[in-house]
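Pasting a structure below so you can have a look.
Note that this complex is displayed minus one protein chain, with the remaining chains in position.
Here the chain labels run A, B, C, D, E, F, G, H and I in written order, and each chain numbers its own residues starting at 1.
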């Protein structure tokens, strides 16, 4: 099943540059794993905003989707909007 | 899989009292079928509003959920908000 | 009487990992008590968000509901939206 | 139990002046009954708007409140916002 | 003249438990004075939220109302929404 | 007492050009009376919008303000936002 | 260049069932053309709503995208939200 | 002085195709006049929406701007948002 | 030219009581200058809120208005909403 997942990340102001770097590297690595496992089917940046993206995710259901999103290192700092997607007649 | 489904219905002003009555009867009948099939797991009225309800629906996925909701006779007049629900740790 | 209760929790950034752990454990324990007392009739996670849930609560009235919600350890950090629920004709 | 009830009424443009007059008279009469039965505990106009009011209603629960509000003749044309009210420490 | 006053309070995260306690006690005391002087005509908690209330206040005008609300110790931390109330035909 | 009054008018599409003209003339005439009686203390157009204005009104209270606004011929088609104004320290 | 395109369609209440059918057939046919030309890269229904979809479109720029969307027969009845999409680091 | 002017037009459903055509032609003609007089300094379509544009207008003040916008034939059907623009340090 | 200026001020929590006092005194002094220079034509408090006001300002244009508002000592902490005002037919 497909989900439209919009993610905006607000890192806490207290983080040091080092911690931000480490977090960004870990986020990218975990993102790559989800991408090559085709969990993240497609993903784009919302242009102009520091840390906002919109993507199409594949998961058996909402519970599994939650576990997959929450496996991202920046999860504690995310505001997320999830829309379950239904097949469109053009694809049936 | 469970979905939180919020439905608000705006019947067009041009409908005659008869047509409204027929539509309401058909809606109730189809609702009963979905209720006894446990597709509509639970449903409540949002108090004070003519035609607004909130319910928990069960469907294999978003595509099937769409087909089930669109089987309701008042579907063309609905504004609907769907939230896919994930299991809570209290229930795991 | 039933209430739809939507809860979003924003823990203050200054909390140590230890304090968060202790708070999470206490929250889960109090949640289990409310769940087995059938105060929390059903509860789900809103997927993708760190600490957001939606549930159906049972309480004699709004005053008792407030006392029950405020008995949760994370209460000071909650933004909550409560909708009093009326019986739906399908259940009458 | 007390509820804060905000009501905004949009009469359909097709109503004749006569029908509006009849509807307004019926609304006032039913309002008076609810007022003297202390169902409507207090009620005010939101100033400057054609048909908007805010009131405190008394009802055993949300189901009864819905039945009481829907007994008003202008109910089909209402947008309503209901907030269940809990006792305040100043009144305990 | 009557006003509908909705108050939401966000205490700053840096306050110690002691300071919060002192502030809460002072708030309750000043609230009691306003209540027994019939400035606060009625007041309820919005259920489920840490510090939100809705009340009906009596004051000669908006300037006096501002002075009365700002006499509350938690005033610096309030977001407030005020609606001037007009008499309803049911009460004329 | 002063009120900030924002008015947006949506004339029903069914009105003939004649009826619109008559209504506009009557609105202007009643507006002039309220203006020279210093009920409307000041008034401006919100630029670019067909029928939107913002003004400062003087009335003893919200009930009188409602009666004054509702004396305008276009009142049935208004969406209005009223803010009761308190004296500013710069004017005390 | 990719665009996230959210479309909600409100057909006017005056349309006959026949006209709606003809319009729906024409919309589907034009949609198929855009789909097989890979202008519509992917498309889903937002579940539960009569005529809402979200899709990823490919066009050289915003001007061409506008021309493509406006080639759909239901275009006059659309509310549309377009987000230009930037490549995500996971895809670079 | 410059203004950012966002315009969305909702033509009434009752207009015939002929009337729409005449109105569109008149709108384009008046637009061309404003464009060559450098009143409309620049203008773009918001892509995907039937009749939405955003432009930069030049006018001595808000009163003149209102007169210029209201000289457009579709003015009665416009919702408009105007932002007065101040010089940016990059241009001083 | 006239502008409707709505200002809400959020002082940072870290300010000491002394700094707040100094800032408030400086704000009042600069406000008095703008008031007696008839830059601030009229100003009111939005009642019940710590630091919110609405006023009518006079300035040759938006650039000068920006410079005048930014001359207030609390400017760095302001959220401001500016509406350029056009003359109303009642005043022409």
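As a convention for this text, a residue touches a chain if its C-beta (ideal position, glycine included) is under 8 Å from a C-beta of that chain, and two chains touch if they have at least 3 such contacts.
From a predicted model like this one, the values you see are computed outputs, not experimental measurements.
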{"item": "Chain H, residues in touch with the chain not shown (by the definition above)", "value": "2, 4, 28, 31-32, 35, 40, 42-47, 53-56, 83-91"}
{"item": "Residues in chain I touching the chain absent from view", "value": "3, 5, 7, 12-14, 62-63, 65-66, 69-70, 75-76, 78-82"}
{"item": "Positions on chain A contacted by the hidden chain, ascending", "value": "13, 45-50"}
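Criterion: only the chains that are shown with their structure count from here on.
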{"item": "For chain I, the least number of touch steps when starting out from chain A", "value": "3"}
{"item": "Chain located farthest away, centre of chain C as origin (C-alpha)", "value": "H"}
{"item": "Chain located farthest away, centre of chain E as origin (C-alpha)", "value": "G"}
{"item": "Where chain C and chain H are represented by their mean Cα positions, the distance between them in whole Å", "value": "49"}
{"item": "Residues of chain A whose C-beta touches two or more other chains", "value": "2-3, 62-63, 65-66, 82-87"}
{"item": "Pairwise chain contacts under the document criterion", "value": "A-B, A-C, A-G, B-C, B-D, B-G, C-D, C-E, D-E, D-F, E-F, E-I, F-H, F-I, G-H, H-I"}
